[in-house]
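A single protein chain has been omitted; all remaining protein chains appear in their positions.
Should a chain be cited, it is by its letter among A and B, assigned in written order, with residues numbered from 1 in that chain.
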Amino acid sequence: MEWINGVTIGVVLFVIGLLTLMLRRDLIVKLLGLGLLNTSVILVLISLGYYTRGVAPIITGKPEQIYIDPLPQALVLSAIVINLAILALSLVFVMILMERYHTTDSVKIAQQIEYERSQEQAHIR
Amino acid sequence: MIAGKRLTAQKTIAVIVALVFLLVVLFSFSFIGKRPGAGEEFIRQGVEDTGAVNIVAAIYLNYRLFDTIFEILVFALAVIGVRFHLHAVKGKRPALKETPFLSESNVVRVAGDLLAPVVALISLFLIVTGHLTPGGGFSGGALLGTGILLLAVARGGEQVGRSLNDNVVDRLEQIFFVGIIALSLLPPLFGRPLLANFLPLGEPGHLLSSGWIPLYNLLIGGKVFIGIWAMIYCFIRHRGDV
Partner (left out) sequence: MTTLQGLLLLLPVIAIFALTRRRPLGAILGMGVFSILLAGVYLLSHAPDVALVEVAVGTAFLTFYILAVRKKGKLMVVGDETPYLLYRQGEDIVGLEHEILRGFAGELGLDLEILFIPRQQVPKWLVSEDADIGAGGIVPTTREKSNLLISDGYLKTRLFHISRRSTNKRVAGITGSRALKEIEKKNGIADHHEYFSDLCAGIDEGKITKCSVDLVRFIALKRQVLTNYNIERDPEDLSYVFAVSPGEKEIYEGLNTYIARLRSSGELESIIERYLK
């Protein structure tokens, strides 16, 4: 059962996120998939530092204690914050589209834009 | 019919590409050895260098403080973007109603009122002891920001928004952000290089120790709290109510 670790599961999650981005049409679900991509990379980084016999990197002063690598954890904190920032901002852009086209379906929004353009041309004619 | 066929073909290609990606990445990851061990140095030297027992906090707020400051900048920009664009959306943004959406449910009201102080206490604890235990400015601040939402659910967005309105939010955001930047520019005055701790390290494991890490935790906690609340308040107002 060695192969079930954070790295392999992280790669599987990345693929799930990628497929969500490509196959689902709903913009909100697409954003959730984008968040999943980020999460999976974080999981891989955390799991690379994981070591069964170690403990969390909070120094207790006991000699010979093995600690988990603290570097990936500290790096990953920034990634999570920036993930939050990006997704919140893009959620607002989705809301702007929703306000205008009343749907979050990307295909329907494309059709709607086409429809509006044709209506405008008809008015010009 | 043709369009439908093209769509299925696209989907098949997408699935194939994703599966190939899966196999390639899994194969390449199988060469990575266990324990890269880049952090050994920090474990050995961390407490001595920074005085913080929590090595993650030591790295986050001392060794690579430069990155952290720019991360806060990114977060601040996102908050500004959310507020700006949500104000620009026309939408229907009626004046918030006096009666909250869930007022008829006493359970929600009482639970929100009871839980909000507890959440606030826990997040303050997380912020203050960020250098001793897991936690720190970001998680504490985000928790506090969402904890305020409990109050908003219990009492209606308007009542909370009255005390934490746009003016207050703007002012506090400026104070915290300028505080973070100013604190990072102070060290040259004390004869230390830029972004290097100038406060006494104290005894590791005590509340007042590890130089300016607790100070940074407080400032970042406040900044993130204000940022998250500002975003949530924008969303609430855009919808009309909680």
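Just so it is clear, a contact is a pair of C-beta atoms (placed from the backbone, for glycine too) under 8 Å apart; a residue touches a chain by one contact, two chains touch by 3 or more.
If you're wondering where the values come from, they're calculated on a predicted model, not measured in any experiment.
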{"item": "Touching partners, among the displayed chains, of the absent chain", "value": "A, B"}
{"item": "Among B:Asn62, B:Ser139 or B:Ser209, residue touching the chain not depicted", "value": "B:Ser139"}
{"item": "Absent chain, residues of chain A that touch it", "value": "1, 4-6, 9, 12-13, 16-17, 20, 24, 26, 28-29, 32-33, 35-36, 39, 42-43, 46-47, 49-50, 54-57, 68, 73, 76-77, 80-81, 83-84, 87-88, 91, 94-95, 98, 101-105, 108, 111-112, 115, 118-119, 122, 125"}
{"item": "Interface with the unshown chain - residue positions in chain B", "value": "54, 56-57, 92, 126, 134-136, 138-143, 145-146, 149, 228, 231-232, 235-236, 238-241"}
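Note that only the chains that are shown with their structure count from here on.
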{"item": "Centroid distance [mean C-alpha coordinates] between chain B and chain A, Å", "value": "16"}
{"item": "In the complex with chain B, residue positions of chain A that touch it", "value": "7-8, 11-12, 14-15, 18-19, 22-23, 44, 48-49, 51, 56-59, 67, 69-74, 77-78, 81-82, 84-86, 88-89, 92-93, 95-96, 99"}
{"item": "Chain B residues within the chain A interface of the complex", "value": "11, 14-15, 18-19, 21-22, 25-26, 29, 32, 34-40, 42-43, 46-47, 53-56, 58-60, 63-64, 67-68, 71, 74-75, 77-78, 81-82, 85-86, 88-91, 132-134, 138, 142, 204, 231, 238"}
